[in-house]
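Only one protein chain is missing from this complex, and each of the others stays in its spot.
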Amino acid sequence: MPYVNIRVTKEGVTAEQKLALIEGVTDLLSRVLNKNPATTFVIIDEVEMDNWGLNGESTTSRRKREAAGAA
Amino acid sequence: MPYVNIRVTKEGVTAEQKLALIEGVTDLLSRVLNKNPATTFVIIDEVEMDNWGLNGESTTSRRKREAAGAA
Amino acid sequence: MPYVNIRVTKEGVTAEQKLALIEGVTDLLSRVLNKNPATTFVIIDEVEMDNWGLNGESTTSRRKREAAGAA
Amino acid sequence: MPYVNIRVTKEGVTAEQKLALIEGVTDLLSRVLNKNPATTFVIIDEVEMDNWGLNGESTTSRRKREAAGAA
Amino acid sequence: MPYVNIRVTKEGVTAEQKLALIEGVTDLLSRVLNKNPATTFVIIDEVEMDNWGLNGESTTSRRKREAAGAA
Partner (left out) sequence: MPYVNIRVTKEGVTAEQKLALIEGVTDLLSRVLNKNPATTFVIIDEVEMDNWGLNGESTTSRRKREAAGAA
């Protein structure tokens, strides 16, 4: 009967990748805790990059820095 | 002083239905726990069907199966 | 398939009151949005009063003030 | 290693304001609890006004009343 | 940079099982979305059975029924 909430930045996650997350988490909870898939919820939240901060900066800034650093 | 978060799939919930949820939950907390409506928050999150999994499949797939089964 | 999270301060909520919340919310979602109770989750979080702030003060302080004011 | 989720109504919050929130919360947790900014997450959720209820009404209605009252 | 919140009923989950969930989810996000484990948070919430409702009843009642049905 688990509820799982996955939050990631909104950066082009495909329907196939979302399904792989849903299947993977459902399977994990079934294997580790014997939880019933029929009552396992997985909700994926995609968060705008301006709205996600790490280390006191937004992900928008972080990605720009990373891109510049990789150049 | 309660906080209530209602998460449902994004399938055309109207403003009237949202209001009915807000009123219903606020009233319930007032009746059951004597909570003050003036400090009762109700937040509704509408989640894309690809992003909500149950039984290891997305709601998009589930709805397709249900529609096919109903034919 | 809704998920509802109710957060209230931990102030002696009884099992009967919790059940009334669970039943009330499940019924509300069934009536307003035609959601299936068999896949409606309701989770109640009871939060310590020191951990819940409103108006820049903890609920512990707020309750003390209210009790003093009522004397 | 803290996780902070800030939920506000979607009413034109700018990227600069979001950054000020991210910086402010990260700094607060560093000062008060000595938490490492490198593993401090801040996620801002902007919620549609129809989806946020207070005192049994939506924020959409509340803002209309406030605007009328101010006239 | 994902944040994952797993909510399950509090029914004797061991430290080993918690670690298996943490490792499994971290690995899944690395494989599916190429997310960096160094900034992948996994938080497990164990919820009292009286506080978790499904189908309009608490898990406490549900487990009693299941135990009776199994006799």
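Here the chain labels run A, B, C, D and E in written order, and each chain numbers its own residues starting at 1.
In this section, contacts are C-beta pairs under 8 Å (C-beta built on N, C-alpha and C of every residue); 3 or more make two chains touch, one makes a residue touch a chain.
These numbers come from a predicted model, not from an experiment.
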| item | value |
| --- | --- |
| Where the missing chain makes contact, among the chains that are shown | B, C, D, E |
| In chain C, positions touching the absent partner | 7, 47, 50-58, 60 |
| Sites on chain B contacted by the missing partner chain, in the whole complex | 1, 3, 39, 41, 43 |
| Chain E, residues in touch with the chain not shown (by the definition above) | 15, 18-19, 21-23, 25-27, 37-46 |
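Definition applied: only the chains that are shown with their structure count from here on.
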| item | value |
| --- | --- |
| Those chains which touch chain E and also touch chain D | A |
| A-E against B-D, pair bridged by the larger set of C-beta contacts | A-E |
| Centroid distance [mean C-alpha coordinates] between chain C and chain B, Å | 16 |
| Chain D: positions in contact with at least two other chains | 39, 41, 43 |
| All pairs of touching chains, each written as two labels joined by a dash | A-B, A-C, A-D, A-E, B-C, B-D, C-E, D-E |
